[in-house]
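After the structure tokens below, expect a handful of questions from me.
Moving on to subunit A:
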Amino acid sequence: MDWFENGWGLSLIVFLPVIGALVVLAIPKAKESLIKWTALAFSLVTLGLTITLAVQFDYSAADTYQFGTAMDTTWISAINANFHIGVDGISLPMVVLAAFITVLVIIYSFNHWPEPHNPKLLLAFVLILATGMSGTFVALDLVLFFVFFEVVLLPMYFMIGIWGDRGITEVPIVNWKIEMRLYASLKFFVFTLFGSAFMLLGFIALYFKSEEALGYRSFSMIELSDIGAAGAFTGTFAFLVFAGLFLGFAVKVPMWPLHTWLPDAHTAAPTIGSVILAAVLLKLGTYAFIRIAIPILPGQAIAWAPFIGILAVIGIIYGSLACLAQTDMKRLIAYSSVGHMGFVMLGIATMTDIGINAAIIGMVAHGLITGLLFFIAGSMAHRYHTRDMTRLGGNMVLMPKMGVLLGFAAMASLGLPALAGFWGEFMALLASFNPLEAIEATSMFRVLMVLGAIGTVLTAGYMLYMLRNVNFGEPSQEWADHKFEDVDSYEWLAWAPLVIGTIAIGIFPKIVFGATNDAVVGLVQKAFGG
Partner candidate 1 sequence: MTIIQFLLVGAALFSMGLYGVITRRNAVLVLASVELMLAAVNINLVSFDAYLQDQLNSGQIFSLFIIALAAAEVGIGIAIVLMIYRNRQSADVDELNLMKG
Partner candidate 2 sequence: MYQFLALASQIVLAAGDEGEQVKEGGSEAIVPGITSGVLVEWAWLIVVVPIVAAFVIAFWGKKMPFKGWEAAWGAIGFVGLYGTVLFVLNASQGILYEGTVEIAEIGDFTLEWGWMVDGLSIMMYFLIGVVGFLVFTYAKGYMKGDIRFTWFFASFSLFAGGMLVLVSAPNLIQLIVGWELVGVSSYLLIAHYWEDYANVDAGNKAFMVNKVADAALFLGAIIMAVSVGSFSFNDVIDVVVKGEEGMLSQYAFWAGLLIFIGAMGKSAQFPLHVWLPDAMAGPTPVSALMHAATMVTAGVFLLGRLFPFYIDEAGIFAGDVRNIIIVIGGLTLFLAGLLAIVQNDIKKVLAYSTVSQLGYMVAAMGAGAYTAGLFHLFTHAFFKGLLFLGAGSVIHAVHSNNMSDMGGLRKKMPITFWTFIAGTLALIGIFPFAGFFSKDEILASMKFAGENGQDVANFILILGIAGAFITAFYMTRLVALTFFGTYKGHATPHESPKMMSYPLIGLAFFAVTAGWINFPGVYTGFTTWLATRVPLTGMGDHHAEGLDWSLVLIVTPVVLIGVAIGWWLYGKDKKSQAARDTFRIPVLWPLFENLYYIDDFYMNGIVRPTMGPIANVVLWWDRNVVDGIVNGVGLGSLGVAKAVRVFDQNVVDGFYNEIGAGVDELGSGMRKSFTGRVQQYAAFSFVGVVVIAVLFIIL
């Protein structure tokens, strides 16, 4: 298995999906089932490789990069950008999550096709997304990272733009009447690109500045974090670079007040688009904070921490309140993501090992739970042809199994202990009681902790409100005589792993912490000296 360990395995995990996309594109449009099975086969092989990776991973050395290519695997020699990839304890859970979600999405899409049909193109997009996602998580070179970070943009843009919701929406202030999918896809694209432009500026600035400390220019995250920890980046320069990175990452997370693309994108996107968006794409931002912003610019991370913490908590409270006023089920779940990612960012803002651990498990949990919620919301919208909660009701009568799953997902989402969502929320609050001392804002973080706890109450509030309006009560006249098909076998197949994962991580969080803890402790120690 030598080839597997020195980079080829990981490269295969990253690029197999895109090869799959090319193969899928080469198959004639008429052979639909062949297209589906090909796409599934490619994603399954990728998942198999990913699981092999996770099994072979040396957990006792989780703070080192494993399975990677050599640091000097030349890619673009003119700017010293290398094809340097690798996984450590922080990226491993994310890579596994991305591979899992891809498979589940493809299984789900076997009999749920958004209009216009065209499975060939849609599946090709899904596979390209898979490459972008896992690539971002394993990249150890800023240029490589940037490329993968941007690769996910286009397929998602087309996914929303082509298969999205065709309802007409009215945009306030500017008074446009425009198809939801067009508005949402444009907003998503422009927003993200806006952020990543600043991010790229930051990368380039770091590249040029690194010459002072290294003697040559480097895009390597490892070298940059080495010199960053030694204090190579300071003053206004570091401030501006961090600001650029912050903008790029915060848009993707999304942090308040850069979040408004999210509800629109989620609501307009087809089910599988929403799932991928919620389950993996949002994590690119938070992951980048942990992987790039903190290790390379630890001094600025400390300076910005109170600001990030405040924005995170505003996101929690604000997102939850916005949920309480929703009547659109998908939009409610979308806003709930703002709140949940707020907890993740609160964990990161504490800059402690516990907080960052909490953030990672929060990311994984949110991926599983919100993915499941979007799946269910999508399937329900598919059956009811509406997402309007004022018209729904009595779902437990009409589709009992769907109702139970929705209830489960809602409970998991509100952070029920012994399910995955709990650890992220609780540990983030715990970390904010004692944030990194160097931040010198301990008492402010304690206030944030209390506000975050209030956020958990509001979270419970809107989840119960959704359950009440959707699941309970007698079905209204509109649906009473209607026969609905309960959860079908494809849906079971796609959702069961999410349910099992949620329970398993809840009961035995070592599944995630076992990989992350050493890596996070190492990261914090390196960046902040313990």
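Criterion applied: all candidates are chains of the complex that A comes from, given by their letters.
FYI, a residue touches a chain if its C-beta (ideal position, glycine included) is under 8 Å from a C-beta of that chain, and two chains touch if they have at least 3 such contacts; residues count from 1.
All figures in this text were calculated on a predicted structure; none of them were measured in a lab.
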For subunit A, as assembled in this complex, the candidate in touch from 1 or 2: 2
Which subunit A residues qualify as touching candidate 2 in the complex? 171-174, 176, 187, 190-191, 257, 259-261, 318, 321-326, 352-354, 357-358, 394, 396-397, 411, 416-418, 422, 426-427, 429-430, 433-434, 449-450, 453-454, 456-458, 460-461, 464-465, 468, 471-474, 507-510, 513-514, 517, 521
